[in-house]
Every structure is written in C-alpha cells, then in structure tokens.
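Yeah, one chain of the complex is gone here, protein chain that is, but the others are all in their spots.
For clarity, chains are labelled A and B in written order, and residue numbers in each chain start from 1.
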Amino acid sequence: MLFYIREIMQILIIILQIAVLLGVVLLHVAYVTYFERKIIGHMQVRMGPMIVGWHGLLQPIADGIKSFFKEDVVPEQADKPLFLAAPVICLVAMLAALAVLPFAEGWVLADINIGLLFIFAMSSLASYGIILAGWASNSKYTFLGGLRSMAQVISYEIPMGLSLVGVMMLSGSLNLTEIVTAQENSILSIYLFPQAIGFFVFFIAMLAETNRVPFDLPEAETELVSGYITEYSGMRYAMFFMAEYIGMMVMASIGTVCFLGGWNGPFAIPFFPPFWFILKVYGFLFLFIWIRATLPRYRYDQLMALGWKLLIPLALLNIFLTGLFKILVP
Amino acid sequence: MNETATLDIPVSQGDEDRYRLKLGPQHPATHGVLRVDLELDGETILDCDPQVGYLHRGFEKLAEHRTYAQNLVLTDRLDYIAAMANNVGYCEAVEKLLAIEVPERAKFLRVMVCEMSRLTGHLLWLATHALDIGAMTVFLYCFREREVLLELFAELCGARLTTTYTRLGGVRQDVTHEIMMKLDTFVDDFPACIEEYETLIDTNRIWLKRTIGVGQISGEKAVDLCLTGASLRGSGVDYDIRKHMPYAAYDQMDFEIPLGETGDTYARYRCRMEEMRQSNYILRQCIEKMPPGPIVCDDAPDLVMPVKPGRKVEVDTSARNGLIKLIEDRDVYMEGDIYVATEVPKGELGFYFISDGMGRPYRMHIRSPSFIHIGALATMGKGVMVADLIAIIGTLDVVLGECDR
Partner (left out) sequence: MEPIRIAEQLQGEFQASIFGINEHRGQVTLLVDRNVIVKIISFLKKDHKMNHLSCLCGVDNKKRKAAYRERFEVVYQLYSIENRTSLRLKAQIPESDQTIDSITSLWTGANWLERETYDLLGIVFNNHPNLKRILTPEGWEGHPLLKEYKLRGDVEWKGFEELKKKAVQLRQFDFHNAPTAEEAGSDE
C-alpha cells in the first residue's frame, strides 16, 4: 500500500485541480450571462437586472436555483433515453475541452501534444448532442432547428480548422503551450499580424460554431421558437445553456492562445500569471456580446453560403500565403 | 413508440419530401393571433394559407345595434396601435353621412393626432420588423420615442391605447399649452432619432441582404392584390388618400409622398422611414398654424361635454330608440349610403355606411387594410423561405385587431 502513496497523491491533486477548474469556469459562465444582460441592457438604454442583490449581482444564482427547482417535463412522444442523454453529451464534450487550455506557463491540466486537435474533436462531439436533442424531442420545430444547427456547426468547423492550420505551420506544433511560446518571436508577440486573414476567418467561424448572432438562426425566437431546445425545461435547459457559454469561453480561449499570445503581456503581474490570458478572453466575450446587441441575423441559406463560399477559400488562401512566407523567409 | 409521430400528417404518395407546419397562433413574430399553414419542401414554402378570425369580435354586427356615437368606441379597437387615426376615420365618414361641418381648430387637431398616431404606428412597425430580422436594439430605441408620444396621448385624452378622442362634430378636449410645448420639443428632437435608427440598420450588410429582393412585387401586381398604404407606394404607385381625397385639414398642409422603386422589403422600409420624417414636418406645421376657435360645432349630436348652459336637451331615455330629441328637427338621418376612406398608418381604412333614417346605422362595413394585406400574403408567400416569410409579414405591416374586426 505504501508503494502507491505517491500515485494516490498525484491522483488526488489532479482531482483537486479539476474541481478548481470546474468551479472557476462554471462561476465564470454564470457571470458571463449576468454581464451579457447588463451590457446589452445598457446598450439598449435600459438597466438590465437590478433587483436581486446590489445591481443584480446575485441574478445568476437566482437563475440557477430556479432552473434546479423547475418541473422536468419530458414530452410524451419523445424518445426518452436520447432525450435525456442529449444535454449531457453537449455539456460533457464542452467541459472536456477545458482540460487542455493553458492559462499560464505550466497552468494546464493536461499538456498533451495534440491539444488543438483534441479541442476540435470535443466540439464536434457537442454537435452530436444537438442533433440528438432535435430528433429525440419528436416535434417538427425542434427537428428543423436541430437539422439547421447541426448543418451550420459542421459547415463552420471546416473553415475554423483551416484557419488554425496557419498557426500550426508558424509555430510548428499542435501543443497549445508551445504555440504560445512560439509567438514570442513575432511582432508584439502575437500572431495577429502575420495571420490577419486567419484571425478574420476564425472570428467569424467562432461566432457560427457557438450559435451566436448573426448566426443564431437555429435558436432564434422569432423563427422557430428556440429550435432544438424548445422542449427542454429546468435543469436540462440549463445544461444546454451552460454548454453554449462554455463553448464560447473555450473558443475565446483558443483565439487568445493561437492569435493573441496566450498569457504574454507587456509586463508581468506578480502572483497572478494568468492575468493577461483572462483579460484577452474577457475582451473576446465583450465582442461577442456587443455584436449580439447590434447586428441582425443572417438567413439560413446566406449563412451557409458565407461559410462555404467565402470563408473556406479565404482560409485556404491563408494557408497558401503562410506556406509561401515560411519558404521565402527562413 | 410511434416512429412516424414527427411527420404525422399524411401527405400524398410521391410527396414525401413535403411536410406541413403551422406557424402560430402563438408565435413571437406574427404580430397578433395569426396562424399560417405552410407546406414546406425543406426550407421553401410551397403553399401558404393564412388563417385569421382569432380576434373576430363582430364589430359590424354590433354596430347595427348601437348609435353612431356609441360605435365610435369600437373603432379604437381596430388598429389598436394607432387608435387616433381610426377615430378620425370614423368621424370623417359619419360626418359626411350626416352633413355635419367641423370647426377649423378641430380639423387641425385631428390632423395633429392623426400624424402622431402615424408616428406611433410606424415606430412600432420598425421595432417589430427589426426584431423579427434580429436587430434587438432598434426595438428598444423605437419604444423610447413611442413612450413620449403615448404620454402625450395620456395627457390629451386620458388613455394611451384606446383613446376615443374625436367626437361627431369635433374633438373631445382641447390641447393645453403644456402639451404643445412637449410636442414642440419632441418634433425638434425626432429627426435625430430617425437618424439613430438608420445608422443601426440602413447600411448594414446583413440588413440589406435580408431585405433587398425579398417580397418583391411590381406596381400592377400590388394594385391587383388591392394593397394600399406604404406597401403599395413601395412599388411606385402614387396613391395616398391625404392627397387624392383630402380630409380634415390636409389640404392646408404641405408635405410629400415618398415613393419606392423596386417594390421589395427595402423599398417599403425606406418609404415608411421617409413617411415618418414627413409626419414630423406636418406636426411642425400643425403647431405653427393651429387656429383658435371652438373644438366642437354647435349642432353636434349629443355627448358633447360639458353641455353648454342654456341649451335645451331632451333625451329620450328609452334604450330602444337611440335618437336624441335635440336634433330631431334636423334632417340629418337621411336615407342613403356613403363610403369614406382615410389614410391610417397601415393603409386605406374605409367605412361604408348605409343609413336607414334612424339613429343607428343599418349597415356598417369596415374596409380594413390589414385584412387585405394578409390575403395578399397567400400569394406573396409562395416560393419563399420561412425566414423570408417572417420578413414579409413584417413588411406588410398587419395588425390582427384591424384584420378580424
């Protein structure tokens, strides 16, 4: 027994790290919803939540408690095992992607050499949950919504992956920590300038992957009454909601790591290395919220045309130019 | 477990790609209780069949049992977004039937409230149209301006929504100095507000992509579908009742009628934005040119408050009769019929009265623009996508209260 004390301690430490990470991320998710409501409110000449707690700060906790206590409605004709499994698949896939994100030098849960590929795999798994939800609810609206959403997510995964190929070529690795360290050799230690086209494609693909405005047709209220999540209520709805926001944060983190230099900053902050990383992720999230308050949404065929006819050729062009750059400038 | 429960409405053999979907009546985008039965092939609509009647309250039947003055209250509930315009339309029709002359000040007041309600109607149209297409912020900005107008309505006649402001022979109450001051400030600030809405959506690529080419109809097709109002003017047909058959004080007002060219959603949108600017200009002229004088004519049918001292009124209180003895010596209730149309924000609102010589109309028919526009939806909705259908319902500017009466 004494032989395995070290292994047991290691496992306990990892479990503790997972718990801390989950706690921090879920708290962030809750408060991103609060800040979204506040920021959109102020942009729309109104206040947002004000009543629960000082200026509404306890609102997300109230929402969480509410969804916990709501009645769990399963439609009679729904396919019960799939209906119950769909939100779980979405949430677990998105949470698993958090394991490889580097918040600072050495602050990563699983420093694997195929970090970027792992994240793509996990976000593809999440789209599996979406189509299951649409199908299992056994209603026409959700079915249409699920189909649309899945087609959108799959179409935009391609330009997203292609836009990151440029980053992979410049840094020479799929390991997220190494991508960040490789960026120190570029202008201002970020890949934004050499990979400007790639960033543009990635940003738009990011909006479409997370079903945010202007690509939120599958869950637009005025079109199909919430699309594939129409039939969900209570905790399961909260799970889908959380999966969407965690997806937003994961995508923002990828953008930060690959294009904005991860945890690099103009000056080091003592005692808190992830400071710049967190600031950049917050910047991305603010951009998401700002775009939601301002822009109308695309029609479905225009959305698909944008992904296939504009973004993929741009991403391929980016790869070509990056390759050229790498050959000509050793 | 029933595998076919999802697509359970049977379709004919060979048509397995089509399926039927019902949009509404509870739906955030259908502007009231409207149900649209769609037959879809993927995203494209093959057959579009709107179903109305959820809000049918039987105004035409009710009108036959109530006096002309009592029927005025029903007209608020037609287009409840711009209630004043309906009141003005009704009073114009009945006054022409009974040959009652309205004093000058009342005419100007009617024009003023008509244009204010045109603004409220168009602001709500813009808010919901933009919200349907996805721009949430325009919705709240429009309601901010609408709030100012509704507060003015409340100060003027006591109600924000169902105003019943006009009376047969004039208007209910005169404007106070405070109301004119507030209206003055509003009219000064409003053009800047329209610019604010336009910066958000007018040149936005997504908005242009969603509205240009959507729901396009030519001028002849629009007249064939009996469209009126901005839906017709967007296709280039110059038909505005305020210019063709002027009523109230419109012949003394100087304004233009914006016309569109292409006849699609974007053209109608620009038409209505320009109409808002013209309404603002008319309001400015109303404030400047308002003549002094009485607000009700001397021999108006009853329900003028307060009753002038010294005027003898004998009221026949038996409920069946409905005649007020005061005007029995006037030969107003002649037999005959009349059709009078006015320009409300939604289009042409017409009242057709048949009078039998009694105090109650024999027949009142309301020609409502929204009813005809939803009828046009059945033609315009074929072959478009579902997202475009929502945009088309928005651009035709329907209100179900007016449609169903």
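We take it that a contact is a pair of C-beta atoms (placed from the backbone, for glycine too) under 8 Å apart; a residue touches a chain by one contact, two chains touch by 3 or more.
Please read these numbers as outputs of a predicted model, since none were measured by experiment.
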Listed residues B:L21, B:L46, B:L62 or B:L208, member touching the removed chain: B:L62
Per the touch definition above, residue among B:P191, B:G293 or B:G336 touching the missing chain: B:G336
Touching residue (missing chain; options B:G53, B:G158 or B:G213): B:G53
Of B:L34, B:L97 or B:V296, the one touching the omitted chain in the full complex: B:L97
Absent chain, residues of chain B that touch it: 52-53, 56, 58, 60-62, 65, 96-97, 99, 223-228, 237-239, 244-245, 334-339, 341, 348, 350, 352, 354, 356-358, 362-363, 365, 367, 371-372, 374-376, 378-379, 404-405
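One rule holds in what follows: only the chains that are shown with their structure count from here on.
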Rounded Å distance between chain A and chain B, as computed from the means of their C-alpha atoms: 46
Residue ranges of chain A touching chain B (in the complex, touch as defined): 40, 43-46, 77, 79, 138-141, 143-144, 213-214, 216-217, 220-223, 225, 292-302
Touching residues (chain side chain B, partner chain A) in the complex: 1-2, 5-7, 19, 21, 27-29, 43, 130-137, 139-141, 144, 200-201, 204, 206-207, 209-210, 385-388, 390
